[in-house]
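With one protein chain withheld, the remaining protein chains of the complex are depicted in position.
Chain nomenclature is as follows: A, B and C, assigned in order of appearance, with residue numbering initiated at 1 for each chain independently.
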């Protein structure tokens, strides 16, 4: 059983009627709904408006993969919460950062770079290409798929060179973007996935759902008896 | 069910009594034996003395993960057989290259480099450290384990930068070596693992057995409905 | 002084009047011309119609950076010549593979993968984005530049994960491509650059010229007193 927690800042849905009509119960619930159909995935949700920004050590200890959606309220997430998430990932928890979570505190801390990019909101068509066909996150996806409207994100995207680049995005207005990036950090696995602008029904797209589901399986810890080595400090020696 | 084929050049065992006494039925059989205990792994063996160097397209089509042990007879493997293996890996078959298989034709073709290294045969103690504790191939292995006697391999090892460096070797005489290296190539996964000199009972070591077993699970294709993209050439267009 | 050799298969220019009118003296001469203006770069050319496919050990020994353009005649390059080039790169020579050289024998040997891609010849506009602004090969290039017409190359491009991805291409018809890729192999540096279809005056474009010039400086060997380690075999030991 893989324990997934979907965290959502859950602001646009309450303040923007367009977003509210697409996701009446929040983006987190929409993600939970399509993951719930898998017998070996168990989904909880959490939101910024809960105590401690919705992040506690107890929650993280009970999470195999944390999915994160945030956009306009990154700064309302406390540094403490961000540090808890960072440490949980380094200890082995999977982390899936969606769309504007490129600028979320936990993702930026894990990358070490600005994670800056350029953007446009013109509702361009996006075509997402598979770069690495053999990768488990691309399993079941055709050579490319299209999203009729998405926010445009553009290179240069200031991230460390991804350990594996799985998807790349093409926008009709002329931009490209590394849309699906895998990173190994500490004992944990991180997947950044670009689609997910709140004003379009991106999380209702079958390909997007399949990719997020694949990413959950990929990011889940593969070894439950894992070493605590990174936290060992002094070498025992009888020298 | 993961279908494993263990290929062995099977020469030393027949010509060197010391090796023959350790592996009376060949190294391939010793590897098969410890993998056979897993219900979801099915093991075949093949050897250089069979038709076509023991490699056919039919065999490869029926193999999820190919394990390769070779040392003194790399040049007896035909270029054709090496090409078949290379193509099978790029199409998605897992490949585990053991010990002197760093200089095998299939491995060198997949790396594109000389794969040269330095070596000594003094029976040094080797201590193998886990570099990446969260990696599935390191699962269940302590911070390090020791092999009482191994052939010494030394850096510089002329390989492309591994996509993931999982193990590193220390030798009492003063050398180090990147002992466990993962590479992603095409749709396939490749794991190089240094231990396995024929004059020592390396494949009877519990840690070595666990690592090879872990590597089989890691290298097995993760997506059976994989894209044939790398072999698509001309883009269909109605432009 | 950096010694550059530009190798060109030099076939289209002689058989296709359109290509001949763009490059009356061959693509190799066009490239030589824009590199010749740099005082510290010295350029030779070589072509397939010379003895031994235009490749000899003597030539390679006298080359710091080899630029390669090939398209329709990859199979006319002998395996021996390809092996000489591969070995020279691993010994430290820089290698710049242009456009269809993704399928040249030396490049494929160095990558170890099929290097397959998809393509269209519709004269699409290409926009080339800088992915890595701090990289020396991107020095002086704006966020992106455009080529009015280029052959379309598309992902998935079956190469090992580039050590550094410097440029990405966008095509008006809907494709993307990793257009500028750096690889470190052995002691050598390799840069693959996608633009350069023979029917368009790509090598007369100022941005393309600047990038190739930058790549020459980047790929040139940085250490003249380099170790011969990769070719050392037996460790000297007094043990």
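Assume a residue touches a chain if its C-beta (ideal position, glycine included) is under 8 Å from a C-beta of that chain, and two chains touch if they have at least 3 such contacts.
Note that this is a predicted model, so its numbers are computed, not measured.
Residue in contact with the omitted chain (choice from C:138, C:159, C:176 or C:212): C:138.
Across C:8, C:29, C:187 or C:209, the single residue that touches the chain missing here is C:187. Subunit A residues in contact with the hidden partner, per the touch definition given at the top, are 86-87, 90, 109-114, 116, 118-120, 122, 152, 154, 156, 158, 160-161, 163, 173, 175, 183-186, 227, 229-235, 237, 239.
In the full complex, the hidden chain is touched by subunit B at residues 118, 127, 129-133, 143-144, 154-157, 161, 163-165, 168-171, 174-176, 178.
The chain not displayed touches subunit C at residues 92, 130, 132-136, 138-143, 163-164, 184, 186-188, 221-223, 225-227, 229-230, 232.
In this text, only the chains that are shown with their structure count from here on.
Centroids of subunit A and subunit B (each the mean of its C-alpha atoms) stand 34 Å apart. Annotation for subunit A: residues 130, 132-133, 143, 163-164 touch two or more other chains.
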